[in-house]
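Please find one structure pasted underneath; my questions will follow.
Note that one protein chain is taken out, while the other chains of the complex remain in position.
Letters are used for the chains, namely A and B, taken in the order the chains are written, and counting of residues starts over at 1 for each.
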Amino acid sequence: MPLLSEGIETRQKQRRKKRNSYALLVGPSVFLYGVFIIFPVIFSGVFGFTEWDGVGIPQFIGFDNYVSIFSDPVFLFDLRNNFLIVAISVFGQLPIGFVVAYIIYRKLVVGGKVFETVLFLPITISAVVIAILWNQIFGPSGLLTALMRLLVNDPRYVFAVFENRVFAMVPILFVILWMYTGVYMIIFIANLQSISPSVFEAAVIDGASEGQILWRIVIPAMTNILFTTSIFAISGSLKSFDLIFAMTGGGPAHYTEVVAIYMYLQTFRFYNFGYGSAVSVVIVALSLGLITLLRVSYKRIEKRFG
Amino acid sequence: MIAHQRKLGIVIVSYVVLIVLALITILPLIWLLYTSFKPHKEIIENVFALPRVFSMDNYQRTWEFGRFGIASFNSIFYSTVATLLTTLLALMTGYGFAKFGYKRLSGFLYYFFILGLLITVHSVLVPLFIMESFLNLDDTRLGILLPYIAFGLPFLVYLSTSYIRTIPTALEEAALIDGASYIRVFWSIIVPMSRPVIGTMLIFSFLSNWNEFVFVFTLTSKATLRSLPVAVNAFAGGMARDFGLLFSALTIATIPMIVFYFVFRKKIAQGFAAGSIKE
Partner (left out) sequence: MNKLFFIVFIAFLIITAGPLFSEGSSETDDPNTLTGFHYLDQADRAAVDNFEALKARFAELHPEITIEWEYLVNEPYHNKLQTLVTSDQLPDIVFLWPGKRTGNVTGNGNIKDLSPWLEGNRDNFSVAAMAPQGQNGEIWELPEQVTSTHVMFTNDRLLEELGLSFPETMEELIEQGEVIREAGLIPIAMDNKDGWQMQSTFLSALVERTGGMEWYDRAAKGDAQFTDPEFIAALDVIKTLNDNDMFSPGINQAEYGTALTDFVNERAVYLIDGGWRTTNLTTELDDDLKPHISYNTFPDIPNQKGRSGSTAIVTGTGFGMNANLEGQKADNAWKWIWFYSGPEGSKIRKEFGSLPAYNLPADSNDPILLQKLGTFLSETPGGYVLDAVLDGEGMAVLHPQIQEMMFGNVTPEEAAATYEEWVAANDSSRK
């Protein structure tokens, strides 16, 4: 009898030991993450329902903030700018990154590694630095203007695309392309390398052309990764702030504003803390919604073709 | 013959595409580098020209007045400490999630962390300030480090958990039966076996900490706590006034990362690719 109870005790002890170790391993992260992210997020969520200017007591106003957000033309225009960023990621960065990755992977050029190294370089530079650098290129006293003045021989020429409500985002989209295409290239190269080489060898022996290899083997193997990178693109784009903030601050006249800047300005320029919090809730909800949408459609596609 | 011509065509197009992209990438940086040696007047006269003399004047002034010495120290400090701690914590957490079998709890916590990937830094700035001043963490290095760690965790936990899952259980179980503690197993089995992913985690985390801007910009008011990107940004306010200073400030912030990049290029690439490879 004593032997059995001892066994139970040891097992209990071991179970407790396991539980304590788990707590010790996971606890610190959960604590830090909870205190510095989750708690403030909940805080924001609650303040989203109030009107508060930073002093005094917040007033509960229900969904008023959310109604105002979606009826503010500035916010809707900012949202449009965010979707432009999603679009340039999905239809610019992904295809270009893929083409480059494919060229390098298939060794269509000599010195692929050199190109890979160069194209990936911008990712190491801080967004603030990149923004200021490109400002010096696109600005009215910048490189591009100077170049164009020489070319068109008009000393009053200015690169005026920022002044156009419709096209003001173009330089920013270009810089985003410049910054992040290398990342997608790297991701694609890594994934191409995970395709078994024997598949290619077999295809080459069968006399398949470059185009056939691409369409029959590579693209089908990459659908999963296209899905993953699209998620990156969406969540990244709704968060984009640093680059645009340092480049244009959202101006001129809100033309290059995005929702994160809208939130920042509402909070720190207009002192509408409640309203700003509501905007940040909208940002998280939007990216969750879009990603869910993408997931569902991906599952559909997979079912049909997979 | 036709197939051969076609192949040649593809190769030529490939070269054109890569060379054009490479030039677009590298030329602005080269322009930045040589312009940083030109005094303001020379830049105004001709933005394209090479500097007449390579003078370190801009650098000296920028370094002194922008307090780049202390900013560099801070950048190194924040990035290194936050990177080491985040990596360590993420490994511990990954071990817990991957190997302890508390399926429900771990699953819940795991998604709880993954959700963090969607959260904008800016959406927590205001509550974070209020909280930090309440805890007397405002304007301290610790007050910068803790949010850095918290925001670095989601992605690193994702990396470490998926990696540690692939480590065979046999070795670890044998050690446990021999009476080793879980912490012991962590240090002597999990950590050494995770070496490849640790490298990736360290470098990826260092890179994002080094380039972080908003936290330091808004959470600190003292110049002595500033990091490099914030110090550079201080030059951008009315930067039209002295391009020489501006360009040298930009170069100072860029060069260390480019060196870092060339040393750790492979690992950085792995970090970015790691989140996406089919398991």
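Here, contacts are C-beta pairs under 8 Å (C-beta built on N, C-alpha and C of every residue); 3 or more make two chains touch, one makes a residue touch a chain.
Note that this is a predicted model, so its numbers are computed, not measured.
The missing chain, though absent from the display, is touched by one residue of B:L105, B:A180 or B:A234; that residue is B:A234. Note on the undisplayed chain: of the listed residues B:I26, B:I114, B:A223 or B:I258, the one touching it is B:A223. Which of A:Y22, A:F159, A:Y184 or A:Y275 touches the hidden chain is settled by the complete complex: it is A:F159. Annotation: of B:S55, B:T140 or B:S162, B:T140 touches the absent chain (contact as defined above). Mapped onto chain A, contacts with the missing chain fall at residues 54-55, 138-141, 145, 155-160, 162-165, 249, 251-254, 264-265, 268-271, 273.
The omitted chain makes contact with chain B at the following residues, 44, 65-66, 77, 80-81, 84, 88, 125-126, 129-130, 132-133, 136-143, 145, 187-188, 191-192, 195, 217-219, 221-226, 233-235, 237-242, 245-246.
Basically, only the chains that are shown with their structure count from here on.
Chain B has its Cα centroid 15 Å from the Cα centroid of chain A. Within the complex, the chain A residues that touch chain B are 17-18, 21-22, 24-26, 28-30, 32-33, 35-41, 43-44, 47, 96, 99-100, 103-104, 108-109, 115, 117-129, 132-137, 141-143, 146-147, 178, 181-183, 186-187, 189-191, 194, 209-210, 224-225, 228-229, 232, 235, 238-239, 241-242, 246, 260, 263-264, 267, 273, 276-277, 280-281, 283-284, 287-288, 291. The residues of chain B lying in touch with chain A in their complex are 3, 6-7, 10-11, 14-15, 17-18, 21-22, 24-26, 28-29, 31-32, 44, 47-48, 89-90, 92-93, 95-97, 100, 102, 106, 109, 112-113, 116-128, 130-131, 146-147, 149-151, 153-154, 157, 181-183, 186, 207, 210-211, 213-214, 228-229, 232-233, 235-236, 239-240, 243, 246-247, 250, 253-254, 257-258, 260-262, 265, 268-270, 272-273, 275-278.
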